[in-house]
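All protein chains but one are shown at their positions in the complex.
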Amino acid sequence: MSTFPNLNPLNEETTVKQYFQNIFDAIRTVSKGMGITFRTFLKANGMKKIRSGYNYGRGDVTINYPEVKDDIPLISRNRLFMDQDGCISCNQCAVICPVECITIESRKKLPEENPDAKTPAHFGSKPLKLKLLRFDIDEALCCFCGLCTEVCPTECLVHTPEYEYSKFDRDHLMYDYLNFKDENPLPKG
Amino acid sequence: MAITENHSPELRTEELVINMGPQHPSTHGVLRVEIISDGEIIKAAYPDIGYLHRCFEKHTENREYLQSIPFADRMDYLAAMNMEVGMCLAIEKLADVEVPDRAQAIRVIVSELNRIASHLLALGTYSLDIGGFTPFLYAFRDREHVLRIFEELCGARLLYNYVRPGGVVRDLSRGLQDKILEFCKYFVPQLEEIDELLSGNIIFVKRTANVGIIPLDLAVSYGLSGPNLRGSGMAWDLRKDRPYSGYEKYDFNVCVGLAERGVVGDCWNRYYVRIKEMFESVKILEQAVKQLPEGDFMGKVAKAVKPEGEIYLATECPRGELGYHIVADGTKKPYRIKAKSPCFIAVSTMDELCSGMMIGDIVALLGSLDIVLGEIDR
Partner (left out) sequence: MSSQNPEIRLTYLPEPVPSISKIIGTGLPKDVDTVAQALKSQFGPTSVAEVEKSHKGDPFIAVDPSKISEILRFLRDDSKFLCALLQVISCVDLPNENSPNSSAGEGTESAPAPSVKGPKGHIAVVYALWSFVHRHQIILKAYVSKKSPRLATASGIYRAANWYEREVFDMMGVEFEGHPNMARILLPPDWVGHPLRKDYVFPEEYNGMKVPL
């Protein structure tokens, strides 16, 4: 490790045989590498244009995003979506979130606000005892772990496979799910 | 001894302090190396870490075990499944949770898939550091297939949150076993092609063989593990010698550096151990998928697990031996979790190894140690 490196390798005896052996070695190994690259180039030209996922060497390696988009599985964990008909304000998602990005406010229902209401059938018909006032998720803080979707008892909070929702300002990523509108989208094209 | 000593006595030389700064394409993260060099020869190199410190251990003291698993993912983000498996095994030992056979086999499958992805990235970026641009993209093309399989399995490509205390969150979907087997069949010729491109290439060999030699007794004293220790000649693999999660059922070899080129313990041998390990990983994958038992994918465990006691448990990560020292006091939140990271020790060998090298050799050494700063700084 602390030996002085040999800065002048030509000091050692280079015989004529060694000289030509070096040239031959260099050409051989370089041509092996270039041969592989050339073969891949030729193979890519003849590939079938299979666009989606599991092509394993039979289709394109790169696709022309954003004109052509890859199909991603439906369980992919991207932007969150909450259907406010199904939320029973149990607060489980806010409790389990590791980064505390969900803010929920609710209050008891007043007598004139239909206290026997239930969530729709596809959410399990659970009784709605509380009125939801505020449900904010800060998608800039969210770490996309999926824990909140696992504990939601009515499964109204889900991860959708949508990943193209970038904004220029971090504050625009605070999503208010009770008045959801996708404002400030990036200009298309 | 300055290099100009032999030349001219009037020429004044100085030692130069060069900063291989935190933003650098070859340091695999934010690592700062302070190099004191005499021309091109290095007199001393001091690594400086801490630029990615995210206080993992302090966060886990305020959160439940289930909420700490996404944090554990993010330490070594390239081999996230292995980090989760290690933590869950330690929690299960303390909480007396039994894991069903199918869950253990699924854990082996995802660990080996992640090992392949991690090693592909390691050798892809290593060849990029040395100067070869082609194997980088070939490795990433093959890694893309693994990430696609993971996305269908658990919904995320890099940070999974899939392994929990007691088993795994979700079963394999229909058809995924066939896709994994097809991947194994596709991958072996691609790996042989990358091997042919890189391992015998005279430029690669001249830059990495006989560079950064760590003799075996020094490697053990430094506490190296994983491919770094195996590249120095010791056949020590935690999957074979202290098996966990059902690894004893599968038949595979331990890959040791045998000095086909260069000397045992140099950068080339550490790199070649990783290539051989990928072949072994494919073997384990095929056996695990073909012998996948039926049953539950999650054992009987409370939603908020409450372990008690103290344990140090080590598993085999793609970078070495990852250990978790968990001190639990019977409540939902741990008292202390310490993660022992294998790359932490690998970077500390630079103090002793780097005097006498040239500056280009530091890049070769760092790439062969395969460090990830997320794990070092936690």
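Labels A and B are assigned to the chains in the order they are written; within every chain, residues are numbered from 1.
We adopt the following convention: contacts are C-beta pairs under 8 Å (C-beta built on N, C-alpha and C of every residue); 3 or more make two chains touch, one makes a residue touch a chain.
It should be emphasised that the depicted structure is a prediction, and the values quoted were computed from it without experimental measurement.
K.L.:
Among the chains included here, which ones are touched by the excluded chain in the whole complex?
P.N.:
So, spelled out: the chain left out of view touches B.
K.L.:
Which listed residue, B:D237, B:D266 or B:E321, touches the chain dropped from view?
P.N.:
Missing-chain contact among the listed residues: B:E321.
K.L.:
Looking at the full complex, which residue from B:D217, B:D251 or B:E294 touches the chain that isn't shown here?
P.N.:
B:D217
K.L.:
In the full complex, which bits of chain B touch the chain not displayed? Write them out.
P.N.:
Interface with the chain not displayed, on the chain B side: 12-15, 17, 36, 43-44, 46, 49-50, 53, 55, 57-58, 93-94, 96, 216-218, 220-223, 225, 234, 236, 241, 307-312, 314, 321, 323, 325-327, 329-331, 333, 335-336, 338, 340, 344-345, 348, 351-352, 377-378.
Simple rule for what comes next: only the chains that are shown with their structure count from here on.
K.L.:
Which residues of chain B touch chain A in their complex?
P.N.:
1, 3, 41, 63, 66-71, 134, 138, 141, 145, 148, 151-152, 154-156, 159, 161, 169, 179, 182-183, 186, 190, 193, 196-197, 200-203, 213, 352-358
K.L.:
For a test of understanding, state which residues of chain A touch chain B in their complex under the given definition.
P.N.:
Listed in rising order, the residues are 1-5, 7, 25-26, 29-30, 32-33, 36-37, 40, 53-54, 56-57, 61, 72-73, 75-77, 96-98, 143-147, 150, 159.
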